[in-house]
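Sharing a structure, written as structure tokens. Questions coming.
All protein chains of the complex are present and in place, except for one that has been dropped.
A and B label the chains in the order they appear, each numbered from 1.
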Amino acid sequence: MAAKAIIDVKDLSIGFTASGGIIKEVLCDINLQVCRGETVGLVGESGSGKSTLALAAMGFLKPGLRKLKGDVRFDGDDVFAMSVRQLEKIRGGKLGLIPQNSGQALTPTMRIGKQLCEAIALHCDVPSAECALRAEDLLGQVQLPDVKAIMKRFPHELSGGQQQRVAIAMALAGEPEALVLDEPTTGLDVTTQIHILDLLRDLAAERNMAMVLVSHDLGVIARCCNRVAVMYGGKVLLDDSAKQVLCAPKHDYAKELLEATPKIMPVGKANGQSISADAPEVLALDDLALCYRRTGFFERLLGRDEAPMTVEGVSLKLAKGETLGLVGESGSGKSTILRAIAGILSPEKGKINVAGEPLPPVIDKRSSQELRRIQMIFQNPDEALNPRQSVVQILTQPLQLYFGITGDAARQRAAEMLERVRLPAEYLDRLPGQLSGGEKQRLAVARAFIAEPEIVLCDEVTSALDVSVQATVMELLQDLKRERKTTYVFVSHDLAVVQQLADQIVVLKQGRICEAGSVDQVYGNPSHPYTKKLFEAVLEPEPV
Amino acid sequence: MTDASYTTETAETSFLRRWMRVLGSVAQRPSGAIGLTLVAVHIIVAIISPWIVPYDTVALSADEILAPPSSIHLLGTDSLGRDVFSRVLEGGRQALIVCGIATPLSMLWGGLLGIYLGLRGGWLDDIVMRLVDAVLSLPGILPLMVVVVIIDGGNLVLTITLAVLFGIPVIRVVRAAAQAVAARDFVLAARARGHSRRNIMWRELLPNVLDVLMVEGAMRLSWMLLSFSALSFLGYGVAPPTPDWGQDISEARVFMSLAPWGVLGPMFALSTLIIGVNLTADALAKALGLDRAQRAVV
Partner (left out) sequence: MFELIVKRLFLGLVTVWLVSVVIFLGIEALPGDACTAHLERDAQGELLENCREKLGLEKPAFARYMDWASAAITGDLGVSIDGQTKITSEVALRVKNSILLAAGALSVGVPLAVFLGVIAGLWRDRFPDLFISTAAIFAMTIPEFVSATILVLIFSIWLGWLPAVVLTPADAPALEFFPEFVPATIVLTLVMVAHIMRMVRSSVIEVMAGEFVQMATLKGVPYWRIVVRHALPSALLPAINVVALTVAWLLGGVVVVEVVFNYPGLGRMMIDAISDRDLPVVQAITLLVAATYVVINLAADMAGILLNPRLRTQLGRR
């Protein structure tokens, strides 16, 4: 490398003292150089140490962690040897940070203008009268509209994308030579994500900045980075050009990661399952309209309980063994529809039919058989499994409820089901807290299938999981579907994931269906402009 | 029910194991260790005191009035010539018996109602919570005093009144905790499966609210002991001549300048008991991860 690295990490190890005085390493012998004008992506699954490394580049360690050996140099100076004064000067000055969650990272009690001016005043020699002008200029550079109004707002009054732009403006305030980006687009909708990433890429090029981009998403990395470092278990396994890593990685783990990452497949290649035309209809929604009513005592007293409809005019039909993919951005009402089918939310209008019979709208009115037929799997297994119940209790509850099976017979069935989702039978007496994330989600799948359902509602079931785990859960769902001819309603924001499983697609926007059709039809030739926009925003893990 | 054979059994053993572990980690903290020791000593003394007191606690002695501490009377005598040390040893029994019964009762009814309201919501919840707010706005120990003064029924009435009054704040705390749990996906999942409300309360909510309830109970016990002793100090608690710290302090205050030992003994005993309960409650909250400050950092 010809250019001198601006961020230079040498033999860095970071760890903490665990109970019993054992030192555990979080980062282990890390070497990483980042030069001006270069964007390095740090990619890895949760617990790989990528965020710790990025923050260590700023001389910051989370409480409890300490440096064991090695050093980090910024522009030639060791950041861990710097005085508090020097650190204050560099951080937010030559070395800026863009945090993961700007909604949490902006001070809630300070107006945007004030926070920006503070950053400017701390790092630039600008007379205080000009601070506001500089701040407005910066907000303009990150393409925020109506900067004067935004200056006067509080962080919570902005949307997620706007908050992220403000955070970028704040990092730019100190005229940085390098930026650390810690999962800068996680939690944003796909259409917003792509705008933010492009903005960052342009800014980096324009100002010849060095960037360290932390992400779990190879698609994000692919969009911005020249170089990629793949991390696992606190080590850098592979440090190579982005092209090489994304096309022909020279390390097995990187290869696995790449393979596990869902990609949108060419039309016709996906799925390959045919539903016979005479398969009986299992689920039909007819002109469904839904809303969340929040009626307190006072509202009812005033007779004011009108709420805007969250979902309106949704009709669809599903045959046995068929999978419906419901896609849309956050707030599009996809989970709301699932809740209505599950009976947790009673529809304002419209009908739900199961196997031709109308389904009573609320749970209390549904018979045990009607309830058994529909089971649900949730996004986050940590939330969906009672932490105080053992695996066997979790699995036998549906058995007792629907089939009246209890005692040893139930335990036997639970063990069989556990095996079916490829978990060992010893797990029966464990608590969910003793299982890994992927195991928990498979347990949740087992709990749904032990009821022998005909319809399974999947609510973003993979989005809380690491990609390698995602793949195994998807495979499991695929197998169970083939084996049992189960009908899925599969909700996801990730078009690539949906394509793996779905036969039919419904695209939702603000609670209305904007496009519906077979997978091949919608993926091959999206007709609605919004669908087109969604597809354009998909980030493929391929070099740009 | 005969079906519960295997599943509940494993649940119970792990339940017991969990609470033994919690107790262990309470005892490992300095505050918890001191607190548990203080409470244990007080309970043991309260149980065995009738057999170990050197003198009859109610025996009057005209020629030994306000005698200073000596080898005969370790803490001297009071204005009626009774042995202060003996009265200090026995003075906590009434408080411990009454509060020891009333606290679990208040946790039981307050906790169950709180869980029910947290899950049910709706108009009943609205109405009950308004009532709870109204009762909680009544000043301090006043309702307790009024009841005890008007109904002259001794410890039984006192226990019932304490259990009723101290259950009300428990409703509020437990309801808030139950509401938080009820919003989680596993409760939603149980509702979607079609379990009955009783089943959800019992299996999904209670185990997850129990931590909050236990910490609340420990805090309530400490407040209850405070109220009991205040009541007793004001002359509405234990009927004389039964020894009781609050009442003895109030009697001995009159002669405080002549015989300070009369107040110091019971004051020390009372304070150590309440501090002990409080330290234990604090350590319990930390051990269960319910301490706000603690949770923010870990």
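The definition used in the following text is that a residue touches a chain if its C-beta (ideal position, glycine included) is under 8 Å from a C-beta of that chain, and two chains touch if they have at least 3 such contacts.
No experiment lies behind these values; they were computed from the predicted model shown.
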| item | value |
| --- | --- |
| Residue touching the undisplayed chain, where the options are A:L106, A:L197 or A:L539 | A:L106 |
| Options B:A40, B:A134, B:L156 or B:A180, residue touching the unrepresented chain | B:A134 |
| Interface with the undisplayed chain - residues on chain A | 55, 58, 60, 84, 87-93, 97, 99, 101, 104-110, 118-119, 122-123, 154, 156-157, 170, 174, 298 |
| Chain B, residues in touch with the chain not shown (by the definition above) | 130-131, 133-135, 137-143, 145-147, 149-151, 222, 226, 229-230, 233-234, 246, 249-250, 253, 256-257, 260, 263, 267, 270-271, 274-275, 277-279, 282, 291-293, 295-297 |
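FYI, only the chains that are shown with their structure count from here on.
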| item | value |
| --- | --- |
| Inter-centroid spacing, chain B versus chain A (mean Cα positions, whole Å) | 46 |
| Complex interface listing, chain A residues touching chain B | 63, 296-297, 342-344, 363, 366, 368, 371, 374-376, 378-380, 383-390, 392-393, 396-398, 400-401, 406-408, 410-411, 429, 431, 447, 451 |
| Sites on chain B touched by chain A in the complex | 3-7, 10-11, 14, 123, 126, 184-186, 188-195, 203-204, 207-208, 297 |
